[in-house]
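Missing here is one protein chain; the remaining ones are kept as they sit in the complex.
Chain nomenclature is as follows: A, B, C and D, assigned in order of appearance, with residue numbering initiated at 1 for each chain independently.
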Amino acid sequence: MQRIGVFVCWCGSNIAGTVDVKAVAEALKFEPGVVHSTDYQYMCSQAGQNLIKDAIKEHNLTGIVVCSCSPRMHEATFRKTAQSAGINPYMVEIANIREQCSWVHKDMAIGTEKAIILGKAAVAKVNLNAPLTPGESPVTKRALVIGGGIAGIQTALDIADAGFEVDIVEKKPTIGGKMAQLDKTFPTLDCAACILTPKMVDVAQHEKIRIFSYSEVESVKGFVGNFNVTIKKHARYVKEDLCTGCGACVEKCPQKKVANEFNLNMDNRHAIYIPFAQAVPKVATIDPSACTMLKTGKCGVCSKICAAGAIDYTQKDEYIEEKYGAIVVATGFNPISLEKFDEYAYSQSKDVITSLEFERLTNAAGPTAGKLLRPSDGKHPHKIVFVQCVGSRCSAGAEKGKEYCSKICCMYTAKHAMLVRDKYPDTEVYVFYIDVRTPGKNFDEFYRRAVEEYGVHYIKGMVGKVTPEGEVLKVQGSDLINNKQINIDADLVVLAAAIEPDKSARPLATKLTASMDTNDFFTEAHPKLRPVESPTAGVFLSGACQGPKDIPETVSQAGAAAAKVIGLLAKDKLLGNPCVARSNELLCNGCSNCEKVCPYGAITYIDKDFRMPDRTTRTRRIAQVNPAVCQGCGACTVTCPSGAMDLNGFTNGQIMAEVDAICK
Amino acid sequence: MQKITTDALVQKAVELLNNNTVSYVLGWKKGEFDYDITPYVFKDEKTLKEEFIYSDFCGVNLSKYLVAKTKELAGKILVFLKPCDTYSFNQLLTEHRFNREKVYAIGIPCEGMLDIDKIKLNLEGISSIVETKEGVKVNTLDDKTIELEKQAILLEKCKNCKSKKHYAYDELLGEEGDVLDNNRFDEVAKLESMTAEERFEFWQSQLSKCIRCNACRDACPACTCEKCVFDNPNSGIENKSPANSFEEKLFHIIRAFHVAGRCTDCGECSRACPQNIPLHLLNRKFIKDINEHYGEFQAGLEVGQRGPLVSYTTEDVEPSDVFNKGE
Amino acid sequence: MTNVDTLIPKVGVITDVRIDTPDIKTFRVVTPDGKKAFDHRPGQCAMLSIPGVGEAMFSITSSPTNTEYMEFSIKKCGCVTEWLHSAEVGQQITIRGPYGKPFPVDDEFAGKNLLFIAGGVGLAPLRSVINYCRHYRDRYGKIDIVYGSRSKDDLLDYKEIIDEWATDEGINVHLTIDNAQEGWDGHVGFVPNYVKELGFDTDKTAVLCGPPIMIKFTLDGLYALGFEKTQIYTTLELRMKCGVGKCGRCNVGAKYVCKDGPVFRFDELNELPTEY
Amino acid sequence: MRKCSLSAINSIFEEIAKNTMLFLPVDNKDGKAEYKKWQEGFLLSEKLNTVKSPKEFLFPQTENLMEFKTSGKNIEIIDTRTAKEDFVVFGVRACDAKAFDILDKVFLTEPRDSYYASCREHGTIITLACNKPSETCFCSAFGIDPANPMGDVSAWKTENEMFFEANTEKGEKFIELIKNLTEKTDNKEVKKQKEKISNIMKKLPLANLSTEKFGGGKTKELFDAPEWAELSSTCLGCGTCTFVCPTCQCYDIKDFNTGKGVIRFRCWDSCMYSNFTLMAHGNNRNSQKERFRQRFMHKLVYFPENNDGTFGCVGCGRCLSRCPISMNIVKVMKKLGGKTND
Partner (left out) sequence: MQITEHKPLIVAFCCNWCSYAGADLAGNNRLNYPADVKIIRVPCSCRVNPMFVLRAFQKGADGVIICGCHPGDCHYTSGNYYARRRMAMLFSMLDYLGIERERTRVEWVSAAEGAKFSATMNDFVEKVTKLGKNKRLEDLRCKK
């Protein structure tokens, strides 16, 4: 029998407001095994923790129940407290009487009654807890960064600078990501390329960094500190080590009518191409869907022209296996597809464009060489309407768009408006907005300059309809402040499309067993306290894959993720999760069904000799669990009919004891 | 009438025993009467010739015995397998329950086995039972003779025989049969079409007969756990006698669940039940559900099959939709 | 109904817990009003239980001459004993008994020289007889006690043996441990060998209790010394459940250990099938 | 001796049920006989016997012994028994009636089992002679005459009438109760009926089953017999034989935590079960052979040894018809009994 101490936390009034904490502490005093029960205002505070430590010593406790907030919040805290007082950390159980009680129930009597029951369940469980010791595993001192945008670049550089090897996997032929497509950056209006490309060069030249461009993560096995990743390197039909990036092949390539995705299909490129001048690696890539040679076997111009002999039409996809200690996800974002937004005539008129397309149109390296020209007829637009929140902040359950705020649109629209007015003062600029959100250093000043200095017309209200009529786009909107309909004949309409995670994120999440929210943004281990870690140990989050972010925020998160990775890789050994499956070999039938359901391949079978009660020896096939590989899901425990498989920390006995206590 | 004679089997067994192919013969032994046949491990020619029998009352599935006997006995064992026994044989091999090397399996045909309980429903006091073309002729102690048609006195498990085809053997005696069209899910469907109240009444009255003798479990070739959870005081659900209707249900639900996806529908549970509880209807419910929702699956068709409850597809039906089908 | 059935226990309170060896504790039990739960004879057993955990049979290690309380020396070896080992003073348990046939202290043993041979926790059931005989010292002849255990720390009731038994007149205590150990200057070796070394006269009645292997070899030794089966007693504590000879648990041959035993003379035991 | 016409039997049941609970074998949906509490419309089964024996009226499959309430370190013991009601079991066969005597020998010897005693006290057993013993019957091997069933009242059924004779005080009371529905008669008819039954008995295939090799004191001869191994070789270790047996009386005592308290109950157990003797010490009968042997040795040797030669089997034949693999005491007796003593 345990000697259990019960500690009921008030959490200020968070718990004590709805739960009579004294009554809870009193009621739990008489539960089996409980020898001490008390309450305190903030159990998680230093004083609260000391209270627990003192009680452990004074009452010679063997188990601890803390009735407090969610175990997801402070389980680790109290485990450490227990450990420092000499109790095994796994002898601590938390009764969640805040999130799952005081915060969701209003009536004191009801809340108190439930808190007591939850406390009893925790006591019942602790009575069956056993000390657990985590296993140790080594750490591979190399990190993988998935995504070569500014987030990935910054993370990689920071990790590499700390002296660890880093590999970047980028699915495009070059790193750079969305930032490489931008013109200027807010709120300082410095040129994106000017600040990004030096970093790209740094990456290329860093001796600790390898870039796998035009590559994707094929599979991920293993666990924190010991990931085995297979990287699929797409055939680019150009030998990277030989290609000098001279561009001669590109010039001569007869297939010139391939939509240029870098310019958002607003112009064309060749079948062999280098996405942009500062690409890293600066290596040509053959687009197999466009190359005549690859499709028909007739052409071969690039091969003839290449002095370095880098062209290789027989190249195959290559699979590279590598070990990593940590993985950083930096898969970024994309504007959402606007196909469903018929009201803005995006599909009907070439002159209704997204903000990212607008970036390319104003970029000196873009399709118009930086001149703001209408995509339809190449004329200079005189009236431009910017529409904010296209697909952002939609109501829940709406059939299109996202519920969330895309966060960056207000600022880039202000930037766009300002740049237009600066370059083309003859152009009238209207911005339809719901709210202008400018929390950020120098952000609001920036926005006010657009309005006050550059004379951008900000109209609070939404655009109801855009109708192409001849050369103009008839924009019908509402002005909520003046409470009137507004009609503008615009030459160009720029839609601030919502942003969403890259489509590659979801399959990647599955491979990583990392969790995602409903919008496919990766979830953090904790929204406030562990914002750059995924709940999956060893997987970290950098940039917009976790949620909409602007560049400064992305870079700071990238640095934070790097810091976490460095912290992990700096360790020589990792302590595993001791809550893993274990097989009772006396009960095991050797049927292999648990092996079939184990997602980690943690179960193997061996033949073992057993001495039978009649003194004979019998060889039996029995299951064995590799505790370093097991992640503790428990799938095997239910598959096992004899109950030979059980899960440390969540044993059949413990869960049934909880059920019993709850159903008393 | 079984197409193959006892003599042919004995002859085969003696031959294999004498040429040292096998050391033991797992078969059926004559009883006190014509119907009380006991599985038996024969070791010599004499006993085989005198006491071996293969008749309409050899319903016992011998596959399960291989789990214990292959470990207990040193030499190779000859086992006679009826078509439905071969499914259990394969399933046991899939789960590594015995060493195939130690077994010499002979497939033998089966025309359906008889249920002495059904015969006794019609009469009491049997002096002998003679097999006829249509069924049996029963002579009673009071010197009457009653003829019974086979269809009416088949074992519950044989009424909807799923197959006359053998899926495992080293040697086949007699002719190979076919997988049969059968209506084995009709009774399940009938229950499904009842209201919840009716179903509850049905099962309540059936399961309340349970005396927890464990015959269903101990006869079941899928229940070969080293130690059953119901026998293990540490499992949390151990019990020896059902104290009330809950415990009756608990045992049968858990047992059916444990064999779900592994049960070959051999029907031993219902045959063994001294209280005539139609336990196979629980297992068949799972088989029917599995077939409907996860694709046709017959356990024991081959060694190494992956069972439906240890697999999944991302498109599997939602639990709520399992209820809502056909409504 | 006022009919008190023998299966219904009384409440007992643990009033003292003594740690004897690393895996044996001795519990003192009285009724809630501080009395002895019931009277017993040396060698008899009682059924102790913790509701929800289980019931188990233990020999009463205190002598019937102790009128204040009962004692049980219990080795940790299952869920009931494990639970008891974690129990503290003041804990209530349930107790029923006494069960079984006692040692024939007032007839066969009367006037005889006695030889007690015990190994490990096997001393527990003998302690009540030994103390009974010490109490009525004049009714018995010379008493020899041979007791051995794995190590010095595993010797049960060591203090009582040294301070009381060994100092009594006419009682010879011979202690032994399996392997030599620091701070032990007594005999080292297994009990059966020690018995042979000591070489007792056959003018006594022997009482054996200990692990099966010790019993087997000690018996051989005693036979070699010329002892008859009718001169040797032992006590079995096997798998008793109801305690009243009905449930069938402890049935060995035609005997029920809980009712016909646990004390058996070896000639009686010899008649039983070897299922104990 | 009293009699009534068979057509009046229903009114007798009605009369009994007015005063006490009445249990009798009726045909269930499976066409088997089963003891049920009588209610209007229930007919006495024509079957020879029930699947489950009537022992559960005296020794229920599970029976609460007491309850515990615990609070902190304290325990309260509650005797949960309530006053037992009177009941009548009608139609008990001679074998099952004899089985009650055997159970009495276990439960009513000191120390008396008060749970059993109370059931015994409140129950009136009306036995019924077997008109048509079956091939599985071998009660005569144990000296039981199915034509002369014991119990508080013995009854005989002829083609048209039912005869009653009281054997005990309780039986007299019962006869008194149905006095108005029956008439006094001599025993001529019954005698004829008995003869008829005896004639059938002689023809039964197991009529000459010998118990000669068994009985008290035979432990040494039988315990190490090599036949046990082959007899038990295909035993499944289930409890069917035990649980349908009218004389098997082994039980286990278990605790059940209801969440509100702990119920201590006893339940039938089977010496055939691998976990029968399993306790902290281990198991003293590890193989099925040993467990199988225990069951039959107990019935055929140990029990008679302790009970003046009375065997622990009554030859009801239930195990013969219910064992899933058709192994049974008759096969055991024939195999072991056939052994010559040279």
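Here is the rule we use: a contact is a pair of C-beta atoms (placed from the backbone, for glycine too) under 8 Å apart; a residue touches a chain by one contact, two chains touch by 3 or more.
Since the model is a prediction, treat every value here as computed from it, not as a measurement.
**Q** Name every displayed chain that the left-out chain is in contact with.
**A** A, B, D
**Q** Tell me which residue among A:Ala16, A:Ile87 or A:Cys101 touches the hidden chain in the full complex.
**A** Residue touching the chain left out of view: A:Cys101.
**Q** Considering the whole complex, which of A:Ala25, A:Ile117 or A:Leu361 touches the chain not shown?
**A** A:Ile117
**Q** Could I get the residues of chain D that touch the absent chain, sorted low to high?
**A** 256, 258-260, 263
**Q** For chain A, which positions touch the chain that isn't shown here?
**A** 70-73, 96, 98-101, 103-107, 110-111, 113-114, 117-118, 121, 506, 509-510, 513, 515-518, 523, 535-536, 579, 597, 599-600, 631-635, 637-639, 647, 650, 652, 655-656, 658-660, 662-664
**Q** So that we can see where the missing chain sits, which residues of chain B does it touch?
**A** Per the touch rule, chain B residues meeting the hidden chain are 188, 191-192, 196-204, 229, 236-237, 243-244, 246-247, 249-250, 253-254, 256-257, 260, 282, 285-286, 289-290, 293-294, 308-310, 312-314, 316-320, 322-323.
Convention: only the chains that are shown with their structure count from here on.
**Q** From the C-alpha centres, identify the chain that is farthest from chain C.
**A** Farthest from chain C by mean C-alpha position: A.
**Q** Mean of the CA atoms for each chain, then the mean for all of them together: which chain is nearest?
**A** B
**Q** Counting C-beta pairs in contact, which comes out ahead: B-D or A-D?
**A** Per the contact counts, B-D leads.
**Q** Between chain B and chain D, what is the gap in Å from one C-alpha centre to the other?
**A** 30
**Q** If I count partner chains per residue in chain A, which residues reach a count of at least 2?
**A** Counting only residues that touch two or more other chains, chain A contributes none.
**Q** Hey, what residues on chain D touch two or more of the other chains?
**A** 70, 252, 257, 269, in rising order.
**Q** Using the touch definition from the top, list the residues of chain A that touch chain B in their complex.
**A** 586-593, 596-597, 605, 618, 620-621, 639, 641-644, 652-653, 656
**Q** Applying the document's contact rule, which stretches of chain C touch chain A when the two form their complex?
**A** Per the touch definition, chain C meets chain A at residues 83, 86-87.
**Q** Which residues, counting only chain D, touch chain C once they are in their complex?
**A** Interface residues on chain D, with respect to chain C: 65-66, 68, 70, 73-77, 79, 81-83, 106-107, 111, 113-115, 118, 216, 219-220, 223, 249-253, 255, 257, 262, 264, 266, 269, 271, 276-277, 279-281, 284-285, 290, 294, 297-298, 301-303, 305-306.
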